[in-house]
Each structure stands twice: as C-alpha cells, then as structure tokens.
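Beneath this line is the structure, given in structure tokens, with notes to follow.
Complex shown without one protein chain; remaining protein chains in place.
Just so it is clear, A, B and C label the chains in written order, and each chain counts residues from 1 on its own.
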Amino acid sequence: MENKVKVGIVGATGYAGVELVRLLLNHPYTEIVGISSVSFGGRDISEIYPGLRPEFQKELSSDPQQFLKGCDVVFASLPHGLSEGIALACMENDVLFIDLGADFRLDSENDYRKWYGKPFDYPKLHTQSVYGLCEWFREDIKKAKLVGNPGCYPTSIALGLWPALKKGLIQPKGIIIDSKSGVTGAGRSLTQNTHYPECNEALAAYKAGAHRHLPEIEQTLSKAGSGDVQVTFLPHLVPVNRGILSTIYCDCPADMETVRAAYEEAYGAERFVTVLREGEYANIRNVRCSNSCHISLHRDEHSGKLIVCSAIDNMVKGAAGQAVQNMNLILGLEEDCGLTAVAPAF
Amino acid sequence: MENKVKVGIVGATGYAGVELVRLLLNHPYTEIVGISSVSFGGRDISEIYPGLRPEFQKELSSDPQQFLKGCDVVFASLPHGLSEGIALACMENDVLFIDLGADFRLDSENDYRKWYGKPFDYPKLHTQSVYGLCEWFREDIKKAKLVGNPGCYPTSIALGLWPALKKGLIQPKGIIIDSKSGVTGAGRSLTQNTHYPECNEALAAYKAGAHRHLPEIEQTLSKAGSGDVQVTFLPHLVPVNRGILSTIYCDCPADMETVRAAYEEAYGAERFVTVLREGEYANIRNVRCSNSCHISLHRDEHSGKLIVCSAIDNMVKGAAGQAVQNMNLILGLEEDCGLTAVAPAF
Amino acid sequence: MENKVKVGIVGATGYAGVELVRLLLNHPYTEIVGISSVSFGGRDISEIYPGLRPEFQKELSSDPQQFLKGCDVVFASLPHGLSEGIALACMENDVLFIDLGADFRLDSENDYRKWYGKPFDYPKLHTQSVYGLCEWFREDIKKAKLVGNPGCYPTSIALGLWPALKKGLIQPKGIIIDSKSGVTGAGRSLTQNTHYPECNEALAAYKAGAHRHLPEIEQTLSKAGSGDVQVTFLPHLVPVNRGILSTIYCDCPADMETVRAAYEEAYGAERFVTVLREGEYANIRNVRCSNSCHISLHRDEHSGKLIVCSAIDNMVKGAAGQAVQNMNLILGLEEDCGLTAVAPAF
Partner (left out) sequence: MENKVKVGIVGATGYAGVELVRLLLNHPYTEIVGISSVSFGGRDISEIYPGLRPEFQKELSSDPQQFLKGCDVVFASLPHGLSEGIALACMENDVLFIDLGADFRLDSENDYRKWYGKPFDYPKLHTQSVYGLCEWFREDIKKAKLVGNPGCYPTSIALGLWPALKKGLIQPKGIIIDSKSGVTGAGRSLTQNTHYPECNEALAAYKAGAHRHLPEIEQTLSKAGSGDVQVTFLPHLVPVNRGILSTIYCDCPADMETVRAAYEEAYGAERFVTVLREGEYANIRNVRCSNSCHISLHRDEHSGKLIVCSAIDNMVKGAAGQAVQNMNLILGLEEDCGLTAVAPAF
C-alpha cells in the first residue's frame, strides 16, 4: 500500500478506544490522524495511558469534527445514542464508519426503543448499516460503508452456536447461556462494583433477563438457519481484566461426530476461530489480547446436553479487534492485518 | 460445658484440615488434642502454616492412631478410600467420626464403585452413616455417630434447590447447573492448572459430565420430594481463593411469589442460609470465610426460567464449617458454636 | 461481665468502620448500640454489606448524636478534621472515645497544621489523648479516655523497629522504609487508581516524601529511646485486598544474636506480635484478617544492613483490631477479647 489509511477514533480514552489505538499502532497500513475524548480533550492521550509512551503521543480533540473529514475510516466507541450523528457526518463525507457502540446493532427500531429507551435518530442510516460479525456476514461487510460492530457477549455466543444452528443440529429454543466477563467489560467509569477491594475475590451474576445484549443475541442467532432462537442469558462479573467465557447448554439430537464436523467445516479455514480438540476446554487465558475465539465442544453423556464453551477477549474479538477486522475486510486488506499477535501465555 | 470436647483432625495440613483448625480454635467448647499428616508428620503445623502463630503450635503425628482413642470427635479430610479404616476404629472406640472426604457421601455402593473405582471396604459402616447436610437432615444427624460431610458443589446446589423441589415448584428434569469454584477447591497439591501464572487471569470449565460430585448432587436432590432429579452439571475454575457460586436454571411453572414464599418458609429460621431480597445477587464475597449460604432468586421474564444463584465458601459451609455444624448438632451444642464469624467485607 | 459494653461506631460504612462491626460482632462483651454514616443514613447497614446478614441488621443514623450518650465507648473512623467534635461530646458525656482517623495521632499542632492544613479545633483534648500503639504505650492507654489509634503504616513500622531502637542497636538516621499496602488502605471512595482493571496486575509507588503518615512514623520512633529518628518512607500500592508489608533497611552495628534477643525480649510475651524464626519471611498472607504482626529479621551479609520485614493486616492491627485492643486495655478486659481469630491459611 502506498499511502496509509487515515484513521480517526472517537472516544479514544474509553477502554475500547484505547484498545483500538493499541491495535492500530501495530497495523502495517494505518495511521491514526485524529483522536477525541469528551473527558480529556486538550490533553495528550499518553498522560492518561502512559503505556503508550514512547510509541504514541497525540493530543485529544474535544470534537471529532476537527479531524473527521480528513479520515478514510472513523471508529467510534461511545455510549448509545451518540454514534448516529457521527455516522451521518461520515456518510456525508464518504468516510467509512465503524461503530463499536450499540447504535447500529439492532435491526428493529422497536427493539432499540424497548431496550435503549429512544428511537433511531436517522432511520435511513440503519438501512445502510451492516452487522459486523465477520465470520458470518463477511460478504455483506465487504460492501458496507457503515458497520455496527457486535457486542462482546453476542460475539462469543454467535460464534459458539452458529455452526450448530446453521446445520439444524440443535433445538433453537430453550438454550441456556451462562456468560462470564472480565471487568473491563464494565468500562472505565468508576462504580462500587468495580472498585478493586469489592470486585477482587468476588463473583456474582447481574442483570438477569435485563441485559441489553439479549435482543442482539437472539436477532443474530435467528439468522443462522434454524428459525427463531430463544435463549436464557445470564452474565456474571469475574475478577479478571479481560475475557469472556460463554458456557452454552443446548438440546442436540445429533451425535458428536456430526456436531464436530459442522464446526470444523465452518471454522477450518477461519483465521480467528479455533475449534479445540476433544478433551480441551476453551479458556480466556488462551485468547487474551488476541483476536481469537476458542470454542470447545462437550457432550454431557449423563443428561445428553451439548455444551459449547466459547472464549474471546472482550476487548479484542469482542470490540476493537473485530472492528479492525471489519475495516480490513472493507478495505480489501488481508483480514488479519494488525491482528496477528498470539495470546501471551501468561 | 465443664470439660472441653476433645477433637482430633486427620489430614490437618490439607486445605480443609487447616480450615478445621482455624474454626475449632475459635470454638468455645473444643480442644484440639491430636492432628496428623502423612506428608508433614513430626513437624509443627505452624511451620507449614505460620499464620497459626502465636495462637496454635502443635506437632503433627504421622499416625492418627496415636491420638484417636483419646478423642471425643475425629474429623478426617483425606483422599477417597482412606477414611473407612479410620471410621471403623472410631466406631470401635465410641468416637464420633465426621468425614470430610467422599467415602460416606454416596448411599449406593454401585455408584461409589462406578465413580471412585473401588467397593466399600466396610459396607456395614455405610448403614450407620448419615449425610451431613445440616439444614435438611438435621434430625438424623443429631442421632448419628458417623457423618459423611457433603461435598462443596453439592452443598451449594442442594441448599439452592431443595425448597423448590420439596414443594414441587420446579421440574425435576432438565436442570442446568453452571458452578464456579475458587482455587482452594482443587486442594493443596501442586498442578499446572493451579500454578499462579497459569491460573491467574484465566477461566475455564473442566470435567464436563465427569465430576465425582454429580452422583452426590442427584442423590441428594432426589430426596427433596419431587422424585428423581436429573441435572446437567458443569464446574468452572475461577481465579479467586475461596467461594463457590452455583447458577441453576430450572423450569418453574409456579409464580415468583410462591417460589419466594417457599424459600422463606424453608430458611427463615435458619442461621446459615439467607434468602436475598429481590434485585440482589448472591456473591461469593459476602460469604467468604463464613458458614453462610446466600441464595438469590431470579425470574428470567423473557424465557420464563427460574434462576437460582447459590453462594457458599467452599472451605467453610462447603467443608470445615459444615463439619463443625454437624458436630455441634450431634453434641447438642448451639448449632452456630464456633461459626458466628461474619464474612469480612473485603 | 454482667452487662455488655455499649458501643457506637461513627462512620460505620467506611472500610475501617465495617471492619469494626465485624470484629465487635465476635467480641464476647460488647453490644453495638449505634452506627452512623453520612452517606447511607436511614438505610440498613446490611444493604450496603450483605455479608453481615443474617447476623447483623441495623439502621444507620445520619447523626451520631442520636446514640452517643447511650454508649460506653465510641469509635470514629472519619476523614481528618471531623473527629474532634465527636471527641469533645464524648468527653463531656464521660464516654470513652477511640479515634481511628488522624486527628489525635500527632502531638504537635505545628506538625498537624503542616500536614493536614488546619489547626487543632480543641487543643485541650490533645493534652488528654493517648497514642494507641498498644504494645509500647500500654500503661498510658489503660488510664486513657481518649485514644488516637495509630495509622496502618506507622503501626507496621513502629512494631518493626522499636525493640532495636529501644536498645540502641541501630542508627536512628538514614533508615529506609519501603512499604507496600493492599488496596483497602485507600478506602472505599472510588478513584481511577483503585478501579479494578487499572489496579489489578499493577504496582507502583505513590506520594514520595509526601505521605501524611511520615510525621507520625518519626514522632513514634523517636520515643523509642535512640533519639530523633529520621526515615525515608515510600509507600506502594499492591493488588491485594488486605495487608501491609514494610521492608525496613537500617545500619546496625550489633550482631544478629543481640538483635534477635532484643526482639524476643520485647515480644516474647506479646499476644499479637510474633518474631519469626531465622529463614522465615513475614508475609501479609499469614496475618490476614487477624490482629497479628509478623516480624522477620534478616542480615544482608553482603552489605551489612539489618533488614526488618513487618507484616500486618492494615484493616485489623492497622485499624479496627488495634482499636478494639485499645478498648480492651482501657476496660480491663483480656487484651485479646474479640481478637483471637487466626489468619485463614488462604
């Protein structure tokens, strides 16, 4: 590539934002030309994140409009409701836009209204946007200019179940999903629950039946081919920095050979999804800081249930990494540009 | 009490053993007269666990026979297969015996043989032994001389489901149990999985369909009153020292008022089981180092499932604490003697 | 004791406050009659700390005056500047007052003004108050009605150095103190530094030459008998919940036999200070949740320096535990009432 791709990051000091910075600094074909932050506008990002030094020092803008037009690609990582305006400006200026927030994940405005308490600001944009689950919507993504990057829980779950649903191997109803997330999933804002002494050595579920990722999970799984999917989804907070492990229980009349074959067919050629061998268990440790998803398949011989364990790094494949993967797809780059780092062993 | 109860601990340097020491040192009516350890016989226990100093220094015997006859009560915390002989010696000497291992948990010798690979050594002992889940077998325990102390996972699960099963509020089949345990659950023996750098910041399931607590779980739940119970049970290892959280998913035609009433009726007068208020979530943090079980009840309105979260400290209510509670019951002491400590807030 | 001692806790929802609750609930001769909190007045303390259930449920007052007069003893754990008024009210009502904050730790108003930016509000109170380092000011404490409970760092350091200074074995100048504290030392207030993902897997020093415990450290050590002590003190934040380890480097012309003899003479009969054997190292793990201080002594043969490692639980011996010990001393109770729990092994 002769000229580097010019990238802007809106919300660069949030956790997904700074993870984008980390990944893009290692991307061979991109250049970060603008970063913004409402909280830290005017300061250098390396004051907030000294780990970027000496590699990267750059002043944060208060207003993304200051750099948006000079970008080829803009990523935004913002609370819901704040991305649509930026998306609009990007579309008007022919800038590729990838949203790491929730604004472009749900197809149905009714669903969005129900779960986020507001209508779409620019409904027309939603007809253009594509859901950026790379492995399953790759061809659509390649043609997109506006991508809704999937949520972290939905990514781990959709990758874990899609092959079985696609082949009709499991029942689409009655699926139980017990997900466990590291604390970065709760973001950088301070809360009592994420205060070190109250989070360390602790473990609990939260938001039973009320997590905003639920409609996204069912919407995505229902496209896999087995009809409308209905799940019970319960997230837990685990005292680790990174990682999501989703343990998924399903009714599966098919035998394990068939199941395993379906997963190997689906993911055998995929760069970022690894189906583990029999007897191995997906572990967040083995995908940490990488864009990988590890999937392990287990038959509980006693009850007959199929159990799928799916592990990702919530900040990489569950956020910034998949966003870069989406960018690579659209720009026609190698899909793993900037994403080749393996998980550190410890 | 005029004279203190003389207690011996076999396997005192294992994690459950030293936890027994900690609890009994705070018990107003007991005196530890003998402690044994195969690995550390001849050394003082406070060399292995300096935290016992200055309160408790005592030489470990290699052979429990050296102190067994001088005891009123003997606790053993040993790998399976090693407790029966000690139980026999206790019965012959009219010493109360409480086994923290697996030897006296299963009623059926067939089950034992299947899961532990050997027959009962002394089948007659098993007709005398009582399963020590205090809240539900209290009257039997009071009359017992030989107690099989429940496993940690089974305790969290049985306390969590019993009221609903007893009242017939949930379906006894198709129950999904996703359990998460702290690392002390794996014991003091060194393994790669529990080596700090490989366990820290990690999270995975293990032993799908193959954990030895499974038959104990189903055996116990099947006594609650809804007939034969069948579960899918999957344990996970979480990087915390202490605590088990079992998240249990069931089909429950009854409404939440009825469910909540059943739990409050069952546990309202119980010293060690707390049913949390609506909107609260059971957290291992709130039972740490204490003999409490916290239970929270949730209805997933979306799927209709009842979700029960049950949290205990695996080393206290899941092992040494419940063992002391059993001793108190049999000796006619206040049930909470030595067990009144609340969980430290952090 | 016929009647229980009536205790009030001002600032009961801060970390030291709730730790007082935990310890006093296990004290055989006390009854908590009042608890207050500015932030949570009107709510039950067990909503904020569910781990207290079912043992302890009690409404928090907004104003300690509501219970102060009905108390025999009042403990306060408040930001500096807020304890003097409560102390005055206690003295006027003949209520014993033990302050866990900083208001009564410094003898010199000039020092207080310099480090805390304000004068004493009631200078006369400071002529009555006693510094509550139990092992070294025991006789004064027994006669006191008003106690300034020592800070956590100063406690670990004063216990670690006193015997050597008292006997004149080390040089009082040029002492280097490298202290490491768990995160509860920073309190319950939310900060970015104590946000789980930024505190976990992190380690750094803070407040070089500027920590408010410095004047208290030098004031206390200078009373030990070797003249004015001058130290370099640097605290570090370590990702654990509890514990302080102070590693202290001194010039010590005396030989190790003499040093060890001085420590054994000083602490041989002390219930809460243990001098470890040669080759052992003080570890915060071995004093966790207990009122113990573990001290290990090391000679660096290479450089000749004496190294003292002193470990306490910052929340127990460094705060609430020592406060209870002070109360016991004044009331003529056994010094270890309510403080007999040994450190859990894990």
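Convention: a residue touches a chain if its C-beta (ideal position, glycine included) is under 8 Å from a C-beta of that chain, and two chains touch if they have at least 3 such contacts.
Computed from a predicted model, the values in this text were never measured in an experiment.
From the set C:61, C:156, C:241 or C:274, the residue in touch with the chain omitted from the display is C:241, counting the whole complex.
When the whole complex is considered, the residue among C:63, C:92 or C:201 that touches the unshown chain is C:201. Of A:83, A:181, A:283 or A:310, it is A:283 that touches the chain left out of the display.
Interface note for the absent chain: among B:7, B:74 or B:183, the touching residue is B:183.
The chain not shown here touches chain C at positions 174, 176, 178, 180, 197-198, 200-206, 208-209, 214, 230-234, 236, 238-243, 245, 247, 249, 281-285, 288, 296, 298-303, 305, 307, 309, 311, 346. Although one chain is not displayed, chain A still touches it through residues 15, 18-19, 22, 25-26, 49-56, 184, 201, 241-242, 271, 274, 276, 280, 283, 285-290, 292, 294, 315, 340-346. Take chain B: the residues that touch the chain left off the picture are 15, 182-184, 188, 190-192, 194-197, 199-201, 239-241.
Convention: only the chains that are shown with their structure count from here on.
Among the chains present, the centre nearest to the common Cα mean is that of B. Each chain gets a centre from the mean of its Cα atoms; for chain A and chain B, those two points are 39 Å apart. Measuring from the averaged C-alpha position of chain B to that of chain C gives a distance of 35 Å. Between chain A and chain C, the centres computed from C-alpha atoms are 46 Å apart. Among all residues of chain A, those that touch two or more other chains are 197, 200-201, 239-241.
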